[in-house]
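After this line comes subunit A, so read on.
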Amino acid sequence: MNLAGCLVLSGALFAVGVFGLLTRRNMIAALLSLELTVVAALINFVAFARFGAASATNVAGGDAHAGSIFVFFAVAATAAEMALALALVIALRRRRQSLDITDLDGLHG
Partner candidate 1 sequence: MDNPVLLTQEAWSSLQTAAWAVLILPLLSFLVNGLWLGRKHERAAGWTATALLGATLACALHVASGWRSLVLQHPELYPSRTALAWEHVWLNFGGNLSARLGFYLDPASVMMIVVVSAISFLVHFYSIRYMKHERGAGRFFALLSLFTFAMLGLIVSGNLIQTFFFWELVGAASYLLIGFWYTKPAAVAASKKAFVLTRFADAFFLMGVLLTGVNTGSFDFLVVNGPAAAAELNRTLGAGLFAFKLLSVTTVLLYMGAWGKSAMFPFHVWLPDAMEGPTPVSALIHSATMVVAGVYLTARLFPLFAAAEHTLQLVAFTGALTAVFAAAVACTQTDLKRILAFSTLSQLGLMMLALGVSIPTVANGGGGAVTTIANTAGYTAALFHVFTHAFFKSLLFLSAGVIIHAIHSNDLRDAGGLRKKMPWTYISTLAACLALAGLWPFAGFFSKEEILGAALGNGHFTFVAAGLLTGGLTAFYMTRYFVLVFHGSARTHASSAMNADHAGAAHHGPTEPLLMVLPLIVLTVPSVLVGWLGRNAFLKDMLPWTSSATAPVEHLEAHAGFPWMVLVATALALSGIGTGLYLYGRKRWTAGYADDRGPWLYRILRDKLYVDEVYSFLIRKVGSRFVITPADWAERKILNASFDQGGGVLNKLARGLSRYQNGQVQRSVATALLGLVLLLALYFSGSPLPHLFGSLK
Partner candidate 2 sequence: MTPVSTFAYSAASNLLTLTWALPLASAAALALFPRQRVSAIRRFALAANTLNLILVAVLTVLFFKSPPVPNTSSGGTETMLAFAADHEWLSVLNVHYLIGVDAISITLMLLAAVILFSGTLASWTIGAPGGTGKVAALASSENGAKEFFILLQILAAGVFGCFISFDLFTFFVFNELTLIPTYLLIALFGSGRREYAAMKLTLILMGGSALIFLGIFGLYFESGIHSFSILELSQVRFHPDFQGWAFPVLFLGFGILGNMFPFHIWSPDGHASAPTAVSMLLAGVHMKLGAYGCLRIAMYLLPEGAGMWMNVFLIPAVVGVVWGGFVAVRQKDLKYMNAYSSVSHCGLVFVGLATLNLIGLRGAVLQMLAHGFITATVFAVIGMIYQRTHTRRIPDMSGLMRSIPFLSVVFVIAGMAALGLPGFAGFAAELNIFLGAFAAAGTLARMGAVLAVLSIIVSAIYILRAVNGVLHGPPKENAAVLSDAVPVEKIALLTLLAAILVLGLWPGPVVHRIDDALMPILNNLKR
């Protein structure tokens, strides 16, 4: 695998995630696709850490490990976000019985 391969993979994943967000009507499905986009970003980080300019040219100050460390923080932050999102989903379920995103157009204009 080389850098280009990884980038293509993450780009594809990102596209799938965005497509899912835009088309799926169910809230949870949308959250899932959002997760996909985050995963794509994480792959990117690791790819750059491994193949990225930092390691190859060993640019002064560049450190290969920053990418992996970043992944941990990113995962933690996204987890918090998803927890919050699910709490909202539950509240929405209790309030409206339907998780259809397209119904969420009470506020408009």
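Of note:
Quick note on the criterion: a contact is a pair of C-beta atoms (placed from the backbone, for glycine too) under 8 Å apart; a residue touches a chain by one contact, two chains touch by 3 or more; residues count from 1.
Keep in mind how these were chosen: all candidates are chains of the complex that A comes from, given by their letters.
Model, not experiment: these values are computed from the prediction.
Between subunit A and the candidates 1 or 2, touch in this complex occurs only with 1. Listing the residues of subunit A that touch candidate 1 in their complex gives 18, 21-23, 101-102, 104-109.
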